[in-house]
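The structure appears right after this line, and notes come after that.
All protein chains of the complex are present and in place, except for one that has been dropped.
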Amino acid sequence: MIVAPAMLSSILALAEGPLDAHAAPELRWAGLALLLPLVSGVLCLLCDWMKIRSKLPAVLTIAALGGAFATILRLQGAVGETPVVVNLFDWISWTWGDGSRFHGISANVDLYIDRLTIFWMLFVTGLGTLIALYGSEYMESDVGKGYTRFFGGVSIFLFAMACLVMGGNLVMLYLGWEGVGLASYLLIGYYFTKPEAVAAAKKAFIVNRVGDLGLALALFLIWQCYGTVEYAALWKAIDGAPASSEWTAQAIPWLLMLGAFGKSAQLPLYVWLPDAMEGPTPVSALIHAATMVTAGVFLIARMFPLFVVNPDAMAAVAWVGGLTALLAATIGMAQYDMKRIWAYSTISQLGYMFLGLGVGTSFGASYHVFTHAFFKALLFLTAGAVMHGFAGQLDIRKLSGLSKVPGFRLVSWLAVLGCFWLAAFPFTAAFFSKDEILVSAFTARDERVHVLGWIGLVVAALTAYYTFRVGFRVFFGPVKYEPGDEHHGHDDHGHDHARDAHGSPAAHGGRGHHGEFHPHAPRWAIRVPLVLIAVGAILAGWPSYRTMLNHDERNWVKTQVKQSSAYQGAPAESHGSHDDHAAAPNVAGADPAHAGHGHLVLGMDAHTAVGRLGSLACIAGILVSLYLHLVNRGAADALRRTLMGSVATRWIVVGAERKWMVDEFYDWVIRLPLRVIANILAAIDDLLLDAGIVNGLGALPAAVGRLFRPLYGGVVQGYAVTMAGGVALVAAWVIWIWLRGAN
Amino acid sequence: MISIDQQLPPGDPLVVLGLLASAILFAVGIVGFLSRRNMITMFLCTELMFQGAGLAMISYGRQHMDLSGQVFVIFILTVAAAEAALALGLVVLLYRRKETLSAEAWKELAES
Amino acid sequence: MVDMSQTAVLLAPEIVLFAASMLVAVLGLSRSTGTRSLVPWVCVAALVASILALDAVWTPERIQGANLLFPMLGKYGKALIALIGIGLVAVSAGSIDRRYEEAVARGRASFDALRVVRGEYYAFLLLSLTGAMLVMSAPDLIWLFLGLELVSLPTYIMVAVARTGRRSMEAAMKYFFLGALATAVTLYGFAMLYGATGTMQLISMRDLLAEQAAGPGLSATALLGTILTVLGLCFKLAAVPMHFYAPDVYEGAPLPVTAFLSFTPKIAGFSALVTVLGTVGWSGHAMVDHDGIRIAYQGLPQPITAVLWMVAVLTMLLGNIGGILQTSLKRTLAYSSIANSGYMLVGVIIGPQGGIGAMYLFMLAYGVMTVATFAVLATLERKGEEVDSFESLSGLRSSHPVLAFLLTVSALSLLGVPPLFGALAKIVLVFVAFEGGQASLAAVLLLNTAIGAVYYLRFVGAAVVNPPNAKSQDVVAVPHWWPKAAAVVAGVGIIVLPAFLSRLVDASATTVDGYIDLGEAVVSDADDRPSTSTTD
Partner (left out) sequence: MGDLDLVAGSELNMNLIWASILIPVATAAVIAVASARAARSLAALGSLASLGALVAFAWQFPAWSTGAIFPEPCGCAWLESINATLGVGFDSVSLLLALLEAFLIPICVIGSWTAISERQREYYGWFMLLHASILLAFAARDVLLFYVGYEFTLVPLLFIIAIWGGPERRQAAQKLFLYTFLGSLFFLGSILFVGWQHHASTGLWSWDMATLSTFASVRLPANTQFWLFAALLAGFAVKIPLFPVHTWLPLAHTQAPTAGSVILAGTLLKLGTYGVFRLALPMAPEGGAALAVLASVLCTVAVVYAALICWVQTDAKKLVAYSSVSHLGICMLGLFALNPVGAQGSVLYMINHGLSTGALFLLVGMAYERYHVKDMDQIGGLAKRMPVWAFFMVFFTMSSIGLPGLNGFVGEYLCLFGTYIATGDASTGYPGLLGPGFALVAATGLVLGAMYMLLLVGRYVFGPLREPKDATHGKHGHHGHGEDHGDLTGREVGLLVPLALVCLFIGVYPKPMLQAIGPVVERTLAPYPAAVERALKSQPHAAEAAQAEPKEDDRG
């Protein structure tokens, strides 16, 4: 009705392509990257309602995601150094007063396409497509039940992620931000009859909301300071104005940080991610390892100009990243559930990324995001393949020597490949990206963060240890496995399986080829994505190989990052690419003399030192792991017993195994008090406000009425007395008034 | 019609005494009404009050040299007579029912 | 000199009613059942005739000669009395003498002229209405007194005879004795007013009091006389402190008489009140404040305002909080009647600048709602007895949906739900309270509306919401159409009259047409200060 003409015109505009007449033809179709996943999501919903019992939803989703990937690939060539804004249609947009600055809000469905966008979208859509393909087989036992729901969720996720990354303003980013939260919620809670899954989904959403709160407030604050929430205008506004020292401007990065820490599972908001492993494994791979959790990194990278002017905020980011990396690594060392270990490693690796951002290397952080996306997806997907094959078994104590089990050889070796990458074995892609971050930490202008370099190295060793703890235990050694308690596949949502990694005694390990259980080997739809992702993981190091071998400084990732807001105002990249110092604008009093090679670590050039130390840490970790988890597995248990035996060391084991009680701490410090307060408030509302005050006041007239009851005693003289008394009183009163008035 | 500007000076003994008597009559009526339970006595007390008011009318009439007060008294007497008839009928009716003249016997209607 | 014949013509409505009352007294004794059943018809015809007569005789020229303080009050007021009177007749019709008549009809009893009360009842009803009409055209205190007595005396008898029983006798006794006490108080007040002015003529009294006010100020005699008169009249209004009889008498009296009592004495009392207060006037008085400075202000003399304010507030409050505690329908309605008197007193306090008009508008609404409510109740009976408990009304909607609907409408209207008539009339009252500078009274009125809602909702709840129970299953409708018709007409009136609110407001405002308040002139003579509005 009212809106029909307006809506129609905007739809037409959409069909005609972007309104920017100068845009390249590819840009016309940029919207497809959002639209295709959305369409497939809607189609999945329709499939669900039409009760389609085939793999059609998977086909639709894969096609749509592939289409989105292709769109991004096309865009890749079209976007130059200058960002492009494509308006799809108007969303929240109106002005008041004279419509000048601060007299209007404009947050439209715009796409802001620069190199960073493309870079992020490439691996998001690429991995999305592959993982969807993987999921089409992984979830096949749910065809006709939750299959459409799964792919619907994946589609919605990709749509939201595209909004988040490509959105032209912070409100669009917020839309995507919440949208991926919704998708995450729905997919974690995929097995919705399982109380743990539902609880995990809820936890993820709520913890993320805490972060979103920061983001929302930051958004308001940005508008208040700069009068716009659109990137393009915002950069202009920031450029035009000197760094403000008002608290409002200073608070922005801190609030943004809160949002980023929520979404990217950093201290203190990381607790949701391990629980999120209740979701189907492809979801863990896609959302909770490769893409969504990097949104926080993206946010800070995107908003880098607001961060670099605030050294304290930068240091905070670095510290939170470094400490999260350490904490998560220690927990990861003591877990037995394969997916949870990878979850903690994800948190730990995200910590690296934030460390990188905090020390100013948005390139290093982005690079690590990129490499991490591949190898972590690979690790999760192989874990999923194992889980799929062994009826949900994930306990590393109950799986051994899988590389010798028929049908699992490829999976096993790919997993080991992933382990090398995660451990940042020398000359793997992750080695270079991690190197980039640590070097920057050691050489950062802010002296306060140098110690984080050392922490990073320690974490590198720990990472190598726990990574290969899984690798050696599960894929090598004697062939020994027992199935999980899932019936084959997830045929019934209602089954009540407590897949507790700690619960069942390890003595059961000998069930080996147990009666009728046959591992279910993965077929092509699982193998192909695995191989492709492995290839991707290897190729992710290509820019660095070129640098290393050819001394070719043109690093593709760096180019992508450099030509975006993530590089605007970034402090000089301290190391890695020596040619870019001049390119980085010198803001916030960057001291060129201080940057780069000036820094020595252990008397060496930072680059060399970190490379050597990192390699050393990695190899040390692997060797320890080799001894404890392959050569002499009894030693690991013995070590654990020894540590448990001494009061002085017992806390280390217990603490790490029980995740340093952080969940319990939150429970006791936040949830429980809140619950108590809520109950008190409910009681106040019910008893004091309603039953007490409201009902009390309501009963007041009747109560007063009862006071007067004796006056209506029924005897006529009683009434006469009251009446005559009343008359006398009134008469006396009147005379009194009259006397007072007369005199 | 008597012109209203003819007025006795204040303090005319007959007026004062009349008013005093009327007030006493009225007060006695009220006190009697409140204190006695016999319905016939109570009715007589209301008659006293009426007559007290009547006496006041006459006294004021004398003060103002105006006859309408006296005219009013005649009407009051008439009305009082009508009331008396009514009252006696009612009392008889009530007495037949309860065999008592006490007003206190009738207290069925009251706040429960 | 006044042309007596012209003035006498003004009394045509009263004369019609009086004649009719004589006629029905005789007709009621007829041996023929048909003749006896003509009685309500004759009453209605007489009331209609009196309205027509009123319309014909109440012309400005005639009123000029009638020497009335409120010359136009009679036109609206008497029509209102006659109109509501028709409804009250209809409420009574069928229930008076019903069992005796049935017994006669079935041959179980022979006709005995001594046992039949129908004739007296309707005769007294008409006489009482005549008295109420006479009050409105009283030129002097004697007339006023006689009118008031003519209202009261028949009602004493009606309470006693309409349906003999212990409770109605007790009610009659209480009503009579306390009524006599109140009359004595009024009478003494009249005496003092006479003493303060030396005249019985209301207009002369107004002139003299205005002179007093302009000169030395109102004398104590005048003030006390007014106050005693007002308090005596409070009995008729069922206002504090003279309201104590009302719950008992309303509960004990037969239902049609309760309906009658809640309207006729009230309108007579209010008319008398307005007339008496008209002598002191609303529009300007002076008083000396603490510093010995004369200040002029709007409204009744300050002590009277204070008393009336207190009376109004207490009447509203005691009426409403008393109503909450009741289980008897009639007793609840008695408290409702008390509370409504309180609302109307607000109008009286405000005075001719809208207040009295609003009061009479509300009186119309109150009359219509009273007729509707009591007519519904009069239609019902349980085992030959009146229905007098909320429990008996339970589930009325399933047995008598139309009656339940009408009862709901009238209860909601009494409660004050717009756009029903009662609510709008109440809004007008609140509004004039604001306009008259009595914001506090307006606030009290609104607050009381909310308190009163509690017991009005009980009618609604019982009739419409609750399911039938053991007690209400025996409730049947009486085999007479009179009260049903009254209920329907009044109920429709509650819904439809708001559409004519504008005209009704104008009509009720005519009650003060021609009233001359001398206070304004007095104040400006006495003091040059601008008049300031009084509060509280």
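For reference, chains read A, B and C in written order, and residue numbers begin at 1 within each chain.
As a convention for this text, contacts are C-beta pairs under 8 Å (C-beta built on N, C-alpha and C of every residue); 3 or more make two chains touch, one makes a residue touch a chain.
Remember, it's a predicted structure, so these values are computed and weren't measured experimentally.
Counting contacts over the entire complex, the absent chain touches A, C. Between the chain not shown and the residues A:V39, A:V59 or A:A199, the one that touches is A:A199.
Contact with the omitted chain, checked across A:L43, A:L221 or A:A566, is made by A:L221. Of the options C:M173, C:L187, C:V430 or C:I494, the residue whose C-beta touches the omitted chain is C:V430. Among C:V26, C:A443 or C:V496, only C:A443 touches the chain left out of the display. Contact with the undisplayed chain is limited, among A:V210, A:A232 or A:I735, to A:V210. The chain not shown here touches chain C at positions 397, 412, 417-419, 423, 427, 430-431, 434-435, 439, 442-443, 446-447, 449-450, 453-454, 457, 460-461, 464-465, 499, 501-502, 505-506, 509.
On the side of chain A, the interface with the absent chain consists of residues 1-3, 6-7, 10, 45, 48-49, 89-94, 96-97, 102-103, 105, 171, 174-175, 177-179, 182, 185-186, 189, 192-195, 198-199, 201-202, 205-206, 209-210, 212-213, 216-217, 219-221, 223-224, 227, 493-494, 496, 674-675, 677-679, 681-682, 685, 689-690, 693-694, 698, using the contact rule stated above.
In the analysis below, only the chains that are shown with their structure count from here on.
Between A-C and A-B, more C-beta contact pairs join the chains of A-C.
Mean C-alpha positions place chain B and chain C at a centre distance of 25 Å. Measuring from the averaged C-alpha position of chain A to that of chain C gives a distance of 77 Å. Each of the following residues of chain B touches two or more other chains: 30, 33, 42, 103, 106-111. Along chain A, residues 709, 712, 714, 716, 720, 724 each make contact with two or more other chains.
Across the interface of their complex, chain B is touched by residues 709, 712-717, 720-721, 724 of chain A. The residues of chain A lying in touch with chain C in their complex are 701-702, 704-706, 708-709, 711-712, 714, 716, 718-720, 722-727, 729-731, 733-735, 737-738, 741-743. On chain B, the positions that touch chain A within their shared complex are 30, 33-35, 37, 42, 103-104, 106-111.
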